[in-house]
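On to subunit A.
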Amino acid sequence: MQPIASPLTRRRLLAGAAGAPALLAGLSGGDAAAQSGGTVNFIGWSAAVDQVRAQISAFERATNVRVNYENFPWAQFRTALVTRLVGNAPIDVSWISDAWLPEFVEAGWLADINDIPQLMRYNADAADYCTQSMVYRGKQYGLAYYGDHMSFMYNTELLERAGITTLPTTWEEVVQQSLRIKQQGIVEFPLLLSLAADTWLIEFVSALTYAFGGRMVDDAGNAVMADANRGAVRAARFIREAIATHRILSPGAVETGEINGLRAMGSGQHAFAIVPTYRIRALNDPSQASAAGKIRIALMPKGGPDGTNNTLGWIRFYGMTPAAKADRARRERAVRFMEFFGGRDTGGNYSMQKLLLTDVGLPSCALPVNQDADVTAFWNRWAGGGAVIAQQAMLAKKKDTIAPWFGEWVETSNQAWQAVCLGRAEPEAAMRTAAAKWTELRRAFR
Partner candidate 1 sequence: MAGRPLAPRIGRAVLLAFFSALFVLYVAGPVAWLVSSSLQTEAQITAIPPNWLPPEVNFGNFDAILNAAERQVTYETRRQGDPATGGFLPSGAANLIPSLWNSLTVGLWVAALNLLLSVTAAYAIAVIDFRGRRATLYTVLATRVVPDIALIVPLFLVIRNLGLINTLGALVVTYLAITVPFTIFILISYFEGIPRDLYRAARIDGCGHWGALRHVYLPLSLPALVASLTFAFLTSWNEFVFALVLTQNVAAQTLPIVISGFVMDFTTSFSFVNAAGVIAIIPPVLMAVLFQRYIVSGLTAGAVKG
Partner candidate 2 sequence: MAAITCEKLTKRYGSVTAVDRLDLAIGHGEFMVLLGPSGCGKTTTLNMIAGLEEITDGTLRFDATDVTWQPPHKREVAMVFQSYALYPNKTVRENIAFPLQLRRTPRAEVERAVADVSEQLEIAHLLDRHPSQLSGGQRQRVALGRAIVRKPSVFLMDEPLSNLDAALRLSMRSLIKHLHQRLQATFVYVTHDQAEAMTLADRIAVMRGGLIQQLDTPDGIYSRPANTFVASFLGSPPINLVEGEIAADGRFARGALRLDLPPGAVAPGRAVTLGLRPEDVAAPAPGLASLEARVTLVSPLGSETLLEVVAPGDVALTLRVPKEWRVRHGDSMTFGIDPARLHLFDRQTEARL
């Protein structure tokens, strides 16, 4: 038994991690590694699995390095990843959400890549907000897996049936049109927001908050969400009224996760929705959605007196563990892997970035990819063109709540937003609760 004091120190984490991999690699079928150029242990969540696998096949062929790939459902991913990191599991590369960056860096779970020019050079090709989303305290911690933003989507057929010809440009108009659709008995809840208390909730409410011209946290890091004029209060009140006053948003929204919302939108049950942009591919896929072909994207409506067309953008990226970076051979393999997936492959192409976009619809951070004819064709085929998406992308802002205490704060925040949806708390009070927690955690962070 180790002395009690040691298990949690970073030094031990690193030391342990160096010995454990060999042991565990043997358990998880690492025998192939003996004859080849070694193994990269990569974990991701269960998304674009076939694309990842296809790329892995290509990577293994090109480099003779094996990839030990595991994936977990998104809902379990963070917990699983953290447990593995704490448990000294032999992870080389992992998908990371931008929201976890400061927390993971502070915990010593991510290694920066500033001293790896082989990876840093891709910044030249990357959208600036993507790069900025991977930087914490002046250091960059990875290469982008994809970058996306929240889009305002509508169902052309339902609008037509209601005789609506002009798209809403403000959330007030969204309410008016929704009421019209509702009164005509076309659908019961024309507006869809997926407000289940999962990892997506903060993304949805942040998008709405930006559209209402508000913020969660100001540039100085102070919580302003409860501020009546520049906070999230207006967005919160909008949700509350949409559910309770106008009844255009289902009270079941609190139980609707992102995917279930997607299903409902795809089955033509809603006229308007906020949806991650990349989902447009699924929504317009006849094999998946009965409303396929009728879902289009408009610019995010402005909300309230200070409304903007802004939306929320986020990125997910490939991060390397310090354990991998500390070991020369592992580091070398991990870097090759990250480059092959987050940058260009050995043939000099952004093959993974393009694959993700044209197969799944995941927008790339690599600007050259967007010039690709296939990509243009993709947007034309699935979204009726890429102009609005490109325009909206320029208006995307990253979450202003990203901080080392994000993981803890978001629990409180989620509950506060849900309380608003359920009518259990006034928007002001709920946002004050969230703000107070932010302030408390920020103060406690030394």
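The rule is simple: a contact is a pair of C-beta atoms (placed from the backbone, for glycine too) under 8 Å apart; a residue touches a chain by one contact, two chains touch by 3 or more; residues count from 1.
If you want to know what made the cut, all candidates are chains of the complex that A comes from, given by their letters.
Note that the structure is predicted; figures quoted are calculated from it, not measured.
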Complex partner of subunit A (touching, any copy) among 1 or 2: 1
Contact set on subunit A toward candidate 1 in their complex: 1-2, 7, 20, 23-24, 27-29, 46, 48-51, 53-54, 56-58, 70-76, 79-80, 83-84, 86-89, 257, 259-260, 262-263, 266, 278-279, 281-282, 285, 287-289, 355, 359-361
